[in-house]
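Handing you this structure, nothing more for now.
Showing just some of the chains, left in place.
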Amino acid sequence: MKDIQSQVDHRRINIKNVGVKTISYPITVLDKASNRQSTLATVNMYVNLPHRFKGTHMSRFIEILNRFHGEIDLNAFRTILEEMKERLEAEAAHIEIAFPYFLKKNHHPETLNASKYQCSMHGSLQETDDLELQISVPVSLPLLEPLAKALPRSMGHWGVVFVRVRLKRFIWIEDLILLVEKGVAIKSQNVMEKLHPALSVEALTIFLAEKLADVSAIQWFSVTVENAGQGYSTFAAIESQQK
Amino acid sequence: MKDIQSQVDHRRINIKNVGVKTISYPITVLDKASNRQSTLATVNMYVNLPHRFKGTHMSRFIEILNRFHGEIDLNAFRTILEEMKERLEAEAAHIEIAFPYFLKKNHHPETLNASKYQCSMHGSLQETDDLELQISVPVSLPLLEPLAKALPRSMGHWGVVFVRVRLKRFIWIEDLILLVEKGVAIKSQNVMEKLHPALSVEALTIFLAEKLADVSAIQWFSVTVENAGQGYSTFAAIESQQK
């Protein structure tokens, strides 16, 4: 067999990534209420390999992941990335982890005691490290009086808010979710009470961007608001690098 | 190798089905406006084989399907079932076909000129034949005045209506869709104008069941209404054998 590798380099084919993806992995995450929350993650792990490309020991990714027994926090994230970079002799290491996060809200017996939010974290380590956190928050319009006085019924699914952040300092996922939900509640209550002409994706995006811009721990954010419509959705998105 | 087949029969293991599934197949369906509509179907075809079970010629299913060049109507359906039963020497033959159906609604340049509805047909042929048609119709609440006067915005996705029918006589998919949409429009308009306390899945299910019971071509129907809520959906279902 010819030396394929040198040919490839000659043609300036830049090797990019090699790794494992869609690993189903039970994890526990620490939540603000100081409880360990069990959830189920989907994990991708991959590295940039500058010189060698064949014969990656794919099992090493699993070996590194297994060492943490599913206890994933920001420290674990950093350590996993360092081990990947070192053991696979990589230029850069990446880990992506997506999981549903359950936020306990009340103890009323007749309502679900926790709401589900899809979260993900993407960590990279090259010379410096980088961490991006994403949450998605479902949006429902509030019931109007006198509708709300009737049996509990739903106005359906209005849409969803996606927030991505890079952080200067640690903040809890809970606090990010609650910031979004509070912003949505204010805007949608106004709309349903007809103080505003309509709940538009643009107005809600701007409103949430203002709230996120006030959080000093956030270094960069993007916020996207989607409204489910008939046959298609509409959306607006803002991103901002904070000072 | 021992004669597995006779053992199996001895143990009263009843052979059920063998076939092909999730075939992606472009088809054309005839719509009421006399146009052939191109769409993309997912097809399952299978037979009940009473005595022999090994060595089914799976390719025969494809061969039979190919003969119709994707022109699928009720006559084709019947012929496909007969060929399957005969060529595979089967006790019974089944075909399931699911496809998005586009209903042209208006020619206003600023709105989508067709709405999408997920449809499916399930045909069986044993001694007699049987055909069940299913449609799903998305439900959105209408915008309240003065919201409707503002820029066009959506109240989101309230839920979905599933209707399944067995027919005495042919009816168009269009007519079934429009019957559901008209029923939903009446009930939801009432609710939004606050003549009723809330749009409930039970009330809408009963209302639509009454409308379906008035259609003389329908022999049997079931109607299910689902309302997307926060964290879960609620639903109600009725089925009825018509006289």
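Letters A and B mark the chains as written, and numbering starts fresh at 1 in each.
Everything that follows uses one rule, which is that contacts are C-beta pairs under 8 Å (C-beta built on N, C-alpha and C of every residue); 3 or more make two chains touch, one makes a residue touch a chain.
If you're wondering where the values come from, they're calculated on a predicted model, not measured in any experiment.
Identical protein chains form the entire complex, numbering 4 copies in the structure file, with 2 of these shown.
One rule holds in what follows: only the chains that are shown with their structure count from here on.
Here the spacing of chain A and chain B, counted between their Cα centres, is 36 Å.
Looking at the complex, you find that chain A touches chain B at residues 112, 115-116, 138-141, 143, 146-147, 149-151, 153-159, 191, 194, 197-200, 227-232, 234.
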